[in-house]
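Below is a slice of the complex: some chains, not all, each in place.
First chain written, first letter: the chains are A and B, and each begins at residue 1.
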Amino acid sequence: MDQEVEQFTFDFYNEKAQILGGSSEDLKIKLGDFAGPLDLLLFLIKQEQANIFDIPIARITEKYLEYIRLMKRLDIAVAADFLVMAATLIEIKSKMLLPRDPKAEGEDDEFEDPRKELVDRLLEYEKFKSAAGMLYERSTIEQAIFTRGPIDSDDNNAEINATVFDILTVFQKVVARHKEDIKMEIEREEISLADMIKNLTRRLHEQKELSLLTVFEEMRSKRELVTAFIAVLEIVRTEGVKLMQRKTFGDIVLKVS
Amino acid sequence: METEESEKIHRSPVELMAIVEALIFVAEEPVTSKLLGEVLEEEKGAIDAAVEQLQQDYEARDAGLQIREIAGGWQMATRTELHEDVRKFLKTRPSAKLSLASLETLAVIAYKQPVTVPEILEIRGVQSASAIKTLLDKRLIIARGRKEAVGRPMMYGTSKDFLLQFGLKDLSELPSIEDFEDLVT
């Protein structure tokens, strides 16, 4: 039994890209997760058992277009880059059909194979594809190794290591928050800061741990959200409570210490 | 007697010591023999023996670490006698770390400089005094004179150390919103 169209599950070892049949009646396709037009081309060349240095351009172009048509029929958005490559292939194909300039004949050196640029790109690309495979293996090995759990000196783990990118992201968030704050004009009964602190403290002591994400998501308005945020800061400051972030950009957890 | 004596000893003492050592090492909190026994499907007695043997080994080889019993569980820690050097080391760690509040404040200053405290408050919506102090202490920002406005508030901008720490040649190298427009959506 063939699976339904199955995409984007990718495993270097078990998940080989492949295209299975494609008659109009019985359209059973397994779309490999092709990383781009070059990836697809390499696959087709291998499937056709063609020599990469002497690509049968007409046949490969036909297969390539067939694949794109299949994607379209399945309502899969075909990325523009795939279409650009289709155009390139057609162009090369037509150049191959042109008779060579008789004047240039004989001087083989000057004859530039229309496929050359594409072949160079494919070869260059394939190196990086192999390198990606190497990285995949490395990360798999690395996932089998664990470092120590937090120790006492790691108490201030609410801190994060910042990069320039973080600065921008954080800035965008602040600005977005600011804009939404201004938009908020609806007044409704809001919980006071004191009540918020009381409420959160009680829950924290009941549950020992409180996910900030959960708390913040419960808030019904920006104003409440801000109140909750300040309340959390107050609690951390005044009570024996720790803010912990187990993963960078992960959820932050309030914890009774 | 309902306790089922499930004989599942499939590890040699050395193997058991190794995995127990690894688990105590990765644990977030002191870990009990009971929990170790459950995860490893070993008798509590075997776990206790392994931990005790580990403790003795650590001591015999004058290791820098110890396995100690605390809060009803086992925990790995540095040996007490080494505290001076350990403390000294922990202090010298280059700390490029910033709290989220400081980072936010730094971001506002970086993109809006020169900027005053009330302006930062306006954008962030929270008081930023302690964050500004932290940033001044870490020399990431500097005072940039006073603004010609009511109260002549102090203006702040990023420092040379800021450029160094974030690997920037100059401020024009700061990513702009446009750089990430395609990426951050």
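Going forward, contacts are C-beta pairs under 8 Å (C-beta built on N, C-alpha and C of every residue); 3 or more make two chains touch, one makes a residue touch a chain.
Nothing here was measured: the structure is a model prediction, and the numbers come from that model.
Peer 1: Would you kindly express the chain stoichiometry of the entire complex in this file with the labels on the displayed chains?
Peer 2: Composition of the full complex, by label: A x1, B x2.
Quick note on the criterion: only the chains that are shown with their structure count from here on.
Peer 1: Can you give the whole-Å distance between the Cα centres of subunit A and subunit B?
Peer 2: One centre to the other, that is 27 Å.
Peer 1: Which of the residues in subunit A end up touching subunit B in this complex?
Peer 2: 146-151, 153, 158-175, 177-178, 181, 226, 229-230, 233
Peer 1: If you look only at subunit B, which of its residues touch subunit A in the complex?
Peer 2: Its residues touching subunit A are 22, 25-29, 76-77, 90, 96-101, 103-104, 106-108, 110-111, 122-126, 166-168, 174-175, 177, 180, 184.
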